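Every protein chain but one is kept in place in this view of the complex.
Chain naming follows the written order as A and B, and within any one chain the residues start at number 1.
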Amino acid sequence: MALEGRDLVSIFDLSDREIEAIFDLADEMDEHKDVGLKIADGSILCTLFYEPSTRTRLSFEAAMERLGGGVISVADASSTSVAKGETIADTVRIIESYADIIVIRHPLEGSARVAADYASVPVINAGDGAHEHPTQTLLDLYTIWREKGKFRDLSVALVGDLRYGRTVHSLAFGLARFGANVTLVSPLGLEMPAPLVERLRKEFGCTPTQCHSLADVVTDPKSLKRRKGRQKALATELLATFDAVYVTRVQKERFESDEAYQTAKQGYAITQEVLSRAQADALVMHPLPRVDELAYELDRDPRAVYFRQAAFGLPVRMALLAALLGKRPAKVKRARKGDYRPEPRREVDFRKMAQLKCPNPRCVTNHESYLRPQFTFVKHAADTVACAYCEHEVRSPLGSDERR
Amino acid sequence: MALEGRDLVSIFDLSDREIEAIFDLADEMDEHKDVGLKIADGSILCTLFYEPSTRTRLSFEAAMERLGGGVISVADASSTSVAKGETIADTVRIIESYADIIVIRHPLEGSARVAADYASVPVINAGDGAHEHPTQTLLDLYTIWREKGKFRDLSVALVGDLRYGRTVHSLAFGLARFGANVTLVSPLGLEMPAPLVERLRKEFGCTPTQCHSLADVVTDPKSLKRRKGRQKALATELLATFDAVYVTRVQKERFESDEAYQTAKQGYAITQEVLSRAQADALVMHPLPRVDELAYELDRDPRAVYFRQAAFGLPVRMALLAALLGKRPAKVKRARKGDYRPEPRREVDFRKMAQLKCPNPRCVTNHESYLRPQFTFVKHAADTVACAYCEHEVRSPLGSDERR
Partner (left out) sequence: MALEGRDLVSIFDLSDREIEAIFDLADEMDEHKDVGLKIADGSILCTLFYEPSTRTRLSFEAAMERLGGGVISVADASSTSVAKGETIADTVRIIESYADIIVIRHPLEGSARVAADYASVPVINAGDGAHEHPTQTLLDLYTIWREKGKFRDLSVALVGDLRYGRTVHSLAFGLARFGANVTLVSPLGLEMPAPLVERLRKEFGCTPTQCHSLADVVTDPKSLKRRKGRQKALATELLATFDAVYVTRVQKERFESDEAYQTAKQGYAITQEVLSRAQADALVMHPLPRVDELAYELDRDPRAVYFRQAAFGLPVRMALLAALLGKRPAKVKRARKGDYRPEPRREVDFRKMAQLKCPNPRCVTNHESYLRPQFTFVKHAADTVACAYCEHEVRSPLGSDERR
């Protein structure tokens, strides 16, 4: 399936081979990013941001400018008339007549799906509440791809708040899809939610190691293979086993006391001293902005790739815009066995579900009255259905036996 | 008179043939709007918005981008330094050195006229309080022109708040100028002001029917002509007589009680059921955003043209920018007898009027101290003069006999 004209609401909208095709295109864009390309000359991007996110907005706008296209922008719709009483559906149906592609950011979960459903031009989700931010995931994956040349059998640690971190959930699935080993390191109470871990395992065959400290001592499985019987000598600090460490912010408001916050923060901060115990070619990544979890002294360490990671947002977004606009066809390779490919959503029978509202108060269906609740079957649990917009999971009112 | 270098503050700044010339140009622009044109390459538009109006701003900016020009933008000057103590006259005299054309939106009535007076580059009014918003009127008229191919003898209903609606006042005059029949349908207390109705009649020979319900039963005048004597059988619901129904928002703050508001709102809402009684090729128009006055179920009805109407804003604004910038000369046909043409304003003698302030508290002359009040004679009433900025009418202190 060609990428032209498609939407990107979730990282699950792209197959593994489509993601790789975007990366190939990003490689090409990266070579031309300084001089610019003229392939989108005459096209217009609208950045429609219902809450400010300067970095993401600038990155998309710069990408479009580098492609030679034009930009119209709503930097913060929450304070403007767009927000006053006009629905997302109406707004995008007006903007589609001005622009060839829309990048939307909105605090409500599922809002980008609504925009994609109603707009006749491609819609890219630049963050819909706690739900998805797929271009962040793409640039995170692209960074590893560029720096390491592969995903398979890499050991990647996801560190910090793994409970609320949208970014890190999507990345975990992306890594699992491409065959990386994932270790989850988080403070007590901020572990990755169990249903997500379950889904990683069932759907993508990835069983992450879970722990609470990078300083845990482990037995390096690779070493064990080579030199059986000398197990004790090869015990090593967990930190030393990773090819990449992806750090996320631990936010104060997630903790009950300031003391608990301070303890967690210090335990997960990466300093030069901590990094000295990591592999010589490990990557230290971060979605930025950082607060205290990455010391400034790291910035000159060649393993600190977080600014390069942010910079990769430009070629990735150039590639994505070019592909969805049909200005540069992404060459998608034939799917291989075991590849993830998006499947048509199997919607739960409307008549049996009509009474059910999405229980997620931040779901767009609870804020835009013209939307009717919709639910789809999920692959990883027979007794569960998910909101078609925000993907919040609820116990199926049908019972698991009714599922086809 | 060529359009190059002209301002557009009021729909009355354009003759009937000039409006048609802009429509011809808009037809041409519409063909090229996806690929863009390069005719304004190197030119710069400044959108100077003292209050946010995202839709209008994006539409102008997209139009300029499609023409190949550049854009500089003040999305909400009220919160920035532009507003702090700097007059409109000073601001536009600075911006004219950066940009080739200025689009201004300002809450004060008459403000766009001040901008046009002081700026040496063309100024387009994108809304000056309750006064004028001429490009909205142009796109409203263009929609009918495109969908119906003509204005003469069309029956157009203007529905909703006709008292405070700036949009609908200008449209009524536009329709009258081109020979359409106008019906005014509004809640009690929100009728079109009598002086405007009077002016429609005296100046443009249009006597609108006025009523309070689309469900009124009337005798179809066309039928009467054809089949005289069978009057009773041909009585029909008013709604069924219209070629176009232009709906506007009824705002809560216009009513004394919530009850009165709810009654009015329901009485003027267009639902699929209501629309089923309209002509098969009637147009349902709306300046958007809508609230409850247009049901979402209408959106798929081919008669619901409001999104197409919004989309026509793009070619109309492209045409206007191209014409005023002199990048595409609008071909204005020779005036015909009875055409409306702007005439030089006949200013009331300064010495006799100097004491008189404009009584409109929202008039720009009461807020910008360097402006001296100015009044002009009006055509439709001998004993009345109008503020030269906001067009608020006042009893002439000269007496009607002194008028030349």
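As a convention for this text, a contact is a pair of C-beta atoms (placed from the backbone, for glycine too) under 8 Å apart; a residue touches a chain by one contact, two chains touch by 3 or more.
Here the structure is a predicted model, which means the values were calculated and not measured.
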Touching residue (missing chain; options B:I72, B:V217 or B:A335): B:I72
Contact partner of the left-out chain, one of A:C46, A:V92, A:L314 or A:V332: A:L314
Option from A:E61, A:E132 or A:E191 whose C-beta touches the chain left out: A:E61
Those residues of subunit A which, in the complete complex, touch the missing chain: 34-36, 52-55, 58-59, 61-62, 65-66, 68, 71, 75-76, 288-291, 296, 307, 310-311, 313-314
Contacts of subunit B with the absent chain, listed as residue ranges: 41-44, 46, 70-72, 74-75, 77, 79-82, 84-86, 89-90, 93-95, 97-100, 370
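Rule of thumb we're sticking to: only the chains that are shown with their structure count from here on.
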Centroid distance [mean C-alpha coordinates] between subunit B and subunit A, Å: 46
